[in-house]
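Have a look at the structure below before the remarks.
Just one protein chain is left out here, and the rest sit where they should.
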Amino acid sequence: MKKVRSNIEKRRLVGVSVITLLSTISLLFFGFISPGKDKTTFGFVLNNEWVIIKEWVIASATGAKIFSLIAVVASIIAVLAFRANRKIVIPAAIATFGILMSFITWVASGKFIPFTGLLQGALLLAVPLIFGSMSGLICERSGVINIAIEGQLLASAFVSGVVASLTHKTIWGLIAAPIAGAAISFLLATFAIKFSVDQVILGFVLNVLVIGLTDFLYKKLLVPYQSTWNTAPTFGHIELPILAKIPVLGPIFFSQSIVVYLMFAIVATITFALFKTKWGLRTRAIGEHPTAADTVGIDVNKLRFKNVMIAGLIAGVGGAYYTVGSVGAFGKEMTAGAGFIALAALIFGKWSPIGAVFAALLFGFADNLQSTLTIIGVSIPSEFMLMVPYIATIIAVTGLVGRVRAPAADGVPYLRGGAH
Amino acid sequence: MSLELRGITKTFGSLTANDSINLRVETGQIHAILGENGAGKSTLMNIVYGLLNADSGEILVDEKLVDISEPIDALSAGIGMVHQHFMLIPVFTVAENIILGHEKSSKFGVIDIDAARLAIRKVSKDFGFEVDPDAIVESLPVGIQQKVEIIRALIYEAKVLILDEPTAVLTPQETDELLKTMRELKAKGTSIIFITHKLREVREVADQITIIRRGKVVAAVSPTTSEGELASMMVGRAVDLAPVKHKHQIGEPILVATNLTVRDAMGTAIVKSVNFHVNAGEVLAIAGVQGNGQSELARALINLESHIEGSIKLAGAEIRGSSIYDSLHSGIAFIPESRELDGLVGSFSIAENLILDLHDQQPYAKGINLSASTVLSEAEKRVTEFDIRLQSVSDAVSTLSGGNKQKVVIARELSRPVKVLVASQPTRGLDVGSIEFVHERILAERDQGRGVILFSTELDEVMALADRIAVMYRGEILEIVDSGVTRGELGLLMAGVVTKKASA
Partner (left out) sequence: MRNSLAKFLQAIKLPGLSFLMAFTLTGLIIAISDAKVIAKFSTPLEFIKSALAAIGNAYLALFQGAVYDVNLTKGHTFIHGFYPLSETIVIATPLILTGLSVALAFKAGLFNIGAQGQFIFGAIGASYVGFHFHLPIGIHILVAALVGAFFAAIWGGIVGLLKARTGAHEVILTIMMNYIASYFILWILKTQSFLRPGRIDPIAPEVNQSARLPLLAGANFRLNFGIFIALAAAVFVWWLLTKTTIGFKFRAVGANGQAAKTAGISVPFVITSTMMICGALAGLGGAVQVLGSTYSLNTDIAGSFGFDAITVALLGRAQPLGTVFAALLFGALHAGGRTMQSSTGVPLDIVLVTQALVVLFIAAPAFVRYIFRIKKLNASASLTSKGWNG
């Protein structure tokens, strides 16, 4: 019988073909048709690492060729993997990396690329996204759609900024933030679970509510009484001994504020807890088939409520990153849609913690690359770089990179006995 | 362990689902609860299991009053249940499903999956089941999934086991196996409540039979009672179990399916290169246990499936690859498996549902304008013709009873010029009166010279209506046999055992 491809396979095939095509174009265009005329310099030193890696200087055209070749080889492997019906994620990711690097080498011809700084900045931009996506993850794995991530982040950024300003202590800001996140979660949980309000509408309305409230209070209190209400102190960097001195990795991962270390801990804990513990098993169960969970004695709505509250706490820490974790003062609508990019990261990462983290890092990288290129004076329309997370998410949900399946009961209120 | 129910009453709005029901299950007894669809059996069992709470009444376990308001109370009282719709998480492994709700964890709250694997292997061995603890549930056949549910109840030491319509998804052979397992459990002292509407099984295995009709216990009888008596007690009047089928001339082939393959979204073949035809004036039944590709095949006949290969010829014209609209309008009437999900738009009025397929045709549509008055007047005609009981054709169709909903679907589908009627589980969930109506209607279509393809998992229905019977097993049609076939032969075919050459 002849092999017939299903829709999903066809779409994966499109995905593989697109990557192969892009790799080839990248090789031809960056390497041959319009090669960079100058040398590209990559810098790796950020602080005072033990081993100072020397700058890496390469002719732009040669570098672009090398990276493009890597991409081409990886995409061929992806095609082979697709044919053998194996996973294509890793080769596809390598190919994407190759194309990106090739592009950077090409575009920064004659310029200096602070490579370690680029990555560190990407991580920092990803921090609130990761917190936000973890909040979304816990809610949606339990069967509650959370598009109020933006509201959670914004409310907790506001509260942590104000509390830290009033107390002059960063730690109080960090403690208050999760409480604010949980307060939004409380509204989400109450209306979604107890009163069965449509969760997309609810999340949307909560975002508007938080934007309205914070804008209002910002104008009413934070602007006129700035010296008392909006001068939050910030956490310093904590350099982990030894680790911080590792070249490249040190400055990126081990010389950060406490909020970033909290993030590492939370991601690790969630990944472990979701797949290995009783809580995780039950959480996944109520997100997939709540009736089945109910019949084995799990109180579905209680656990959902609890998880939505936990999610609020986590998003709250992410909110604190905006104020006490980085700049201190609260700014009007300072989260600027990060909650929605976090949602995008969650979906792009296929509702898995690790996937969401990588997606958030990718989005953070695109964002930071755009500003780095602007700083070093490369003129490309930065708007198109900023579109990357959104286009990537559309590609993900339309299935070009394989099947994306939300938890089966995501967004469906649980009422025992169904429609009586 | 004994279980006693005293005066259980439960109402939903104006409907009394259970009306002071008394019932006693002795230790080590198989107690069958027999009743029509909608009689209140499931409501009663959901009350015993704590999924619903009774308005009044008491539950006693071993003569002691117990308070069961949550499933966890039932579980700790030693009551286990195998649900009609399996309560398993499809994406979990068997072991994960079994420990869910009973997790034992070691340090850091890590669940102990190994203990679960051992327990599953042990119970499987005791009862001769073959269940892999690490298999993902959604990849298992329904028969095995049911065993997972039974294993779960046994591992948690259920002393009273409720089986809710357990044979609906099984082949006759699997049913026999299940009945055997039930006897073994009984021998080990487990009490079993066996809920069903299948008379034969009840008589075979039950020690005691309680019959429920419209929420009330109408009789408690012994298994020696005849099938006819059981049926009339269940329905409340004498019922004719087999509809009258007139002999008449069967015509030429009207629908011919050749090498028809249907695939799911992942590309797996669900229906594998089947060949069959139906003649004008003939009922071709497609029998088989649920989940062997019948649903997909039925849907494929009007191009409802996305991946169909092969050929479907209706009166000589190829219709595979046509739109659903064209398939319907070229002469196929389609009664879908689920009236609520696929047949009707619940919030639409009865009149609107009657023209779901014809709304953009004369006389309902003039250009893009929809004529509201014509829609209403035509609806009134249909309602009279099909004896649909309702208050007003403008009411939402969701206000109707199951039988009347099905009549709306049938009325709509027969309002087009029909060459072939495709009926997928047309009597599922209906009361006996409505079942009789549907059967008569199907035979009437046959007698008027239309081809009927009847998909049914109910062996009795198949044997009563069919002129020829095709049996599906794992996506293939094993054989097409004449209606003279015996139950035993059909049962073997449904289990995948081929005995003789195809007759048609």
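Letters A and B mark the chains as written, and numbering starts fresh at 1 in each.
Note that in this section a residue touches a chain if its C-beta (ideal position, glycine included) is under 8 Å from a C-beta of that chain, and two chains touch if they have at least 3 such contacts.
These numbers come from a predicted model, not from an experiment.
Per the touch definition above, the residue from B:157, B:184, B:252 or B:360 contacting the chain not shown is B:360. Only one of A:179, A:327 or A:386 touches the absent chain when the whole complex is considered: A:386. Within the set B:183, B:272 or B:329, the residue that contacts the chain not displayed is B:329. Considering the whole complex, the residue from A:168, A:220 or A:302 that touches the absent chain is A:220.
Against the chain not shown here, subunit B presents residues 302, 304, 323-325, 327-329, 334, 336, 341-348, 352, 356-357, 359-360, 364-365, 368-370, 412. Mapped onto subunit A, the interface with the missing chain covers residues 7, 11, 140, 143, 145, 147, 191, 194-202, 204-206, 208-209, 211-213, 215-217, 219-221, 337, 340, 343-344, 347, 381, 383-384, 386-387, 389-391, 393-394, 397-399, 405-406, 408-413.
The criterion applied here is as follows: only the chains that are shown with their structure count from here on.
Only residues 1, 4-9, 273, 276-279, 281-282, 284-285, 288-289, 291-299, 408, 416-417, 420 of subunit A touch subunit B when the two sit together in their complex. Across the complex, subunit B meets subunit A through its residues 12, 46, 49, 51-52, 70-72, 75, 81, 83, 86-92, 96, 99-103, 105, 108-111, 152, 261, 263-267, 273, 306-307, 309.
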